[in-house]
Structure formats: structure tokens, C-alpha cells
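Written out below as C-alpha cells is the structure these notes cover.
Every protein chain except one is present and positioned as in the full complex.
After this line comes chain A, so read on.
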Amino acid sequence: MIVEQTYFLFTSILIFLTGMGGIFLNRKHIILLLISIELMLLAINLQFITFSVFLDDLFGQVAAFFILTVAAAESAIGLALLVVYYRIRGTIAVEKINLLKG
């Protein structure tokens, strides 16, 4: 049983790191960024569920549901912002979003 737990946790960490890498290595679309964020949230969800099962505690699954809703809301708002941004700028390339400099 312990071996399976590590598999699950390892998978979720891998997914999380993939999402993170997607965020800061990404130079193309903002959509990819949103997708990466979704991926990270997904990895966290997986972790919550894994712990919930292995600790035999329901709170982890409750949290996973909350995160699902939050992720949905977040991606909805994010996409809406993206649409507005595209209307104004006409592009969603990440490299072009550098108007605010230090």
C-alpha cells in the first residue's frame, strides 16, 4: 500500500512541476499559461485526494471539491480577461505583454 501512495504522490508532483515549468518556460500564449495553472491545481487536487484516501479522512476530498470550483471560477475569469485583453491589444503573445516595466 505504501508503494502505491508514493506513486500517486510522485505523479502529482510531476504534474505540478510540469505545470510550473509550463508557466515560466512559456513564451507564446497566455492560454498556455492558464492551462499550466489548471494543471498545477489538478496536481494539488490529486494530492489532496491521495492523502484523503490514505489518511482515511474526508476533509481532503472536501478540499478537492472546493478547489475544483475555485479553479473553474478562476479559469472563467481568466478567460474573460484574456478576451478583453485580446480585443484591446489584438495579440495574446506573452512576449508582447511587457508594457509595465520597473
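Please note the rule applied: contacts are C-beta pairs under 8 Å (C-beta built on N, C-alpha and C of every residue); 3 or more make two chains touch, one makes a residue touch a chain; residues count from 1.
As a convention for this text, contacts and distances are computed from a predicted model.
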item: The complex's invisible chain, by UniProt name, from "tRNA (adenine(58)-N(1))-methyltransferase non-catalytic subunit TRM6", "Trafficking protein particle complex subunit 6B", "CCAAT-HAP5 transcription factor" or "NADH-ubiquinone oxidoreductase chain 5"; value: "NADH-ubiquinone oxidoreductase chain 5"
item: Touch list for chain A against the chain that is not drawn; value: 20, 23-27, 33, 94-95, 97-102
